[in-house]
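A single protein chain has been removed from this complex, and every other one stays in its place.
Presenting chain A:
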């Protein structure tokens, strides 16, 4: 029997609350607000967060993009090994981590969908051979609702790990040197926000949906590579990851300042 999947929280928040005080809650029908709510379904929960010092939490947002070198900018184009080394130097130390932390890793994600064709294609002998030829040693699969959950020995060339869902895939993204993803917006933006080279595999069995628009646009702007399951092996053989450009983060401050001016906020 399949385990119940837990929903993925794509963005993780770590909170450190120094005070032991917990927020007070009162519902609209309890005496403290003194008024009853409307129809039964319109329950209101009122939170009052006490004035206590909170340590700033680490919010992993897809806006944190690290920059890797762009050829033609005067610097020598880095090959993948030195990019990985540089990134490892600039990210928090992995000393004392698990033994596979130093392995060059590919992370495959299908989000909350099911995409058996991709899982099958990426674990096939030909694709695994191409990944091994490029120096990848470890393959992590997030299979979502798919019916295929490969065992660890399904791919003899690479160290294989597979799971359905996690509360957060931020750590898997951080450890990856290449991300292969379905065309979902959340997955694409999370991978690009983590600063990882991204190969999007389009599910051509699905009806054309608007999610493809974003992947197509990002591909046109040279932020990711694009292929289908049938062309996956060829793409893995011929892809040039150094031609990809990092995606600059969104600027919500522009929205806030526009709104302040429009609403006359002092």
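Throughout what follows, a residue touches a chain if its C-beta (ideal position, glycine included) is under 8 Å from a C-beta of that chain, and two chains touch if they have at least 3 such contacts; residues count from 1.
Everything below uses one rule, namely that contacts and distances are computed from a predicted model.
Comparing "UDP-N-acetylglucosamine transferase subunit ALG14", "Proteasome subunit alpha type-6", "ALA-interacting subunit" or "Trafficking protein particle complex subunit" against the UniProt entry of the hidden chain yields the protein name "UDP-N-acetylglucosamine transferase subunit ALG14".
Set against the missing chain, the residues A:103, A:148 or A:185 yield one that touches it, A:185.
Checked against the full complex, the one of A:147, A:238 or A:254 touching the unshown chain is A:254.
Shown as candidates are A:126, A:171 or A:213; the residue that touches the absent chain is A:213. The set of chain A residues touching the chain not shown comprises 7, 9-11, 13, 15, 17, 37-39, 41-51, 54, 56-57, 59, 61, 63, 185-186, 189, 210-211, 213-214, 216-217, 248-256, 258-260, 262-266.
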